[in-house]
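Inspection log for the structure reproduced underneath, given as structure tokens.
Complex shown without one protein chain; remaining protein chains in place.
Right, subunit A next:
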Amino acid sequence: MTAPAGTPGREAAMTVSLLDIQDLSVVIHRPGRSVAALSNVSFTVAPGEVVGLVGESGGGKSMVARAIVGMLPNGSHATGRVGFDGADVLRMDPADLAAHRGRGAAICFQNPRGALSPTRTVGRQLIDRLVTHQKMTGDRAAESAKELFASVGIRNPGRRLEAFPHELSGGMAQRVMISLATGCAPGLLIADEPTTGLDVTLTREILRQFRHAADTDGRGVLLISHDLASIAEVCDRVVVLYAGTVVETGPAAKVLREPAHPYTRALLRSVPDVNGGRVVPTAGGMPLMTAAPHDCPFAPRCAHAGEDCRTARPETTSLTDGWSLACFHPQETALFAPQEAAPASPSDPAPLPDPQGGSSVAPGASVTADNAEQAGRVVLRVQDAHVVYRSRFGSGGHHALRGVDLELRAGETLGVVGESGCGKSTLAKLIMGLVEPSSGSVAVAGKTVGKMSRVERTRAQMVFQDPIGSLSPRRTVADSIAEPLRAAKVPADARAAKTEAALSRMELDNSILTRYPHELSGGQAQRVGIARALVGQPDLIVFDEPTSALDVTVQAQILDVIADVASDAGHGSVFISHDLATVRGFADRVVVLYLGRVVEEGPVDEVFDRPKHPYTRALLGSAPRLGESRTAEVQLVKDLDEADAATGCALAARCPFVTDTCRSQEQTLQSYGESRAACWRVPELTALIGKSA
């Protein structure tokens, strides 16, 4: 058994640790199978310290959180110790546990709106909590509820206290959740994926709230996330979990810049970078452990694995400064070259057998000369398209798209970015003919979408956000992939041949054909989804957030596949994402949407390196960057839901550079060099930003 070798770090020596997990193992017994959810996990959290707990799904992050609040699932057997303020949470009696849950450790859940009771106002829920746990009187509680709301950055707290959970946006609900958790003055605040599902501009804001809680009130914070890059900024230390084991622990800056464990490196390399840095995928997926591992669980996916990794489990060894890791072959080369994110040394793991790997992330190289004339044809033309979702009763409705113009040629890839609610998904549905334009027109390969026959409509294909949900649960993989061919009345044997061809391009084995969606992993399902889109050789493929539901390393594999597919000359691709970095990877041109309008468009490098519109600048400034400290250029002043613009520029309410002209009149797209932007203040903007900084 691996004992925690040496006390981890300085912090533990300097201050008394608040949370002290030692050698924690959890095995969950279910009829027919058992799962080793955690194996010999040890780490500490000190008061005033923010510790990030990172890893992909299945790594055991949530199980750690559950163990800390004494809520392990039914049928689990735990060994080890979850020390909290001198007591052991695993062995507490129910009364102590109840007190511990409110005042000792409090959790902020991933889905804040689901964790708030829907029929009571958020103020009521907060005040109730204060009255029970803090023994406050009603008036006193109402006062401090207001203070708590203000402290998490809620404007107009008095009014927000009266709100019901469904009236709040995701960001606002997460803030309420934080105030609920901090309200009982817990020693430890646990945040389980607090920013998943939030927009980039909000993510940083929410993460700062946790840093704030640690700095001002001296709470310990355990920040759980799958995304190392985005939380690293606010963390003091990070703990990386893989298959229920701690693979690397250390100071955030150290682990982020010079990770030594191959898994941490794989994790970081899988994240696309806004600067256009290359994604290096790592093949395979996380194994499901049935018993505590006797070897290195990462060995099958690791390029550095030797015989020793497969026969013995590496002990956790301390390096310097509280940095420790469990690996026989720690890596020492820098992950990112200074300044530029260039492909790192050749010894790095890139074991994906991909013959076309070179074509992955080179936007310019997508159109080859011999396909030039085919590549020239226009495959998508959207002209002044408006979409209004009308409510069933009476007038009114939601104006989702307000005059969008797009043109796309075969061989080209168009990136569409924007925050949630900006009309990205509506645009995808519009192109696919799933919603009708209220005015304007959409044509795929020269034919108006509304007037197409069923077979003609298969000329445009879509890859969906939820890989498993986009496959019919009771249809086999073969059936799903062949669906577009069935509509085109392709005979059965030709169907089978084409299906297999599409499948082999996705590097999937034929044995998968007879399986059902629930038997697939997320990555496999998305490959099947892409195969379905490809099989009929369409003119246009729309990728609607194809990787946002996937784990980081799987995301990198799928992005690699998509980059290859998108570079085909035969069809055009539209790639929709809220994540700017993934778009930068392989789009030729990019369109930035804001509240149903195109606010900026142009060649991808132009827009990303020399953004014109304040909104684009704000988005780029909020995107996490690896291996460098960021400089936020533009900070939007409010959340999206608070900004309602009746006239004038849609961004007026949130823009720091707003003028009276912006409030009264809307600017149309104007050319600035290679790109176009819709903003009155573009010419002065560089000077304005210089002044404010």
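Quick note on the criterion: contacts are C-beta pairs under 8 Å (C-beta built on N, C-alpha and C of every residue); 3 or more make two chains touch, one makes a residue touch a chain; residues count from 1.
Everything below uses one rule, namely that contacts and distances are computed from a predicted model.
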item: Undepicted complex member, UniProt protein name, chosen from "Spore coat protein", "ABC transmembrane type-1 domain-containing protein", "2-oxoglutarate ferredoxin oxidoreductase subunit alpha" or "ABC transporter permease"; value: "ABC transporter permease"
item: Hidden-chain contact residue, picked from the options A:Ser57, A:Thr79, A:Ser420 or A:Gln537; value: A:Thr79
item: Residue touching the undisplayed chain, where the options are A:Met462, A:Leu520 or A:Ala563; value: A:Met462
item: Sole contact to the chain not displayed, among A:Glu483, A:Asp551 or A:Glu601; value: A:Glu483
item: Those residues of subunit A which, in the complete complex, touch the missing chain; value: 22-23, 29-32, 72-81, 88, 90-91, 429, 432-434, 454-455, 457-458, 460-462, 464-466, 469-475, 480, 483-484, 486-488, 529, 532
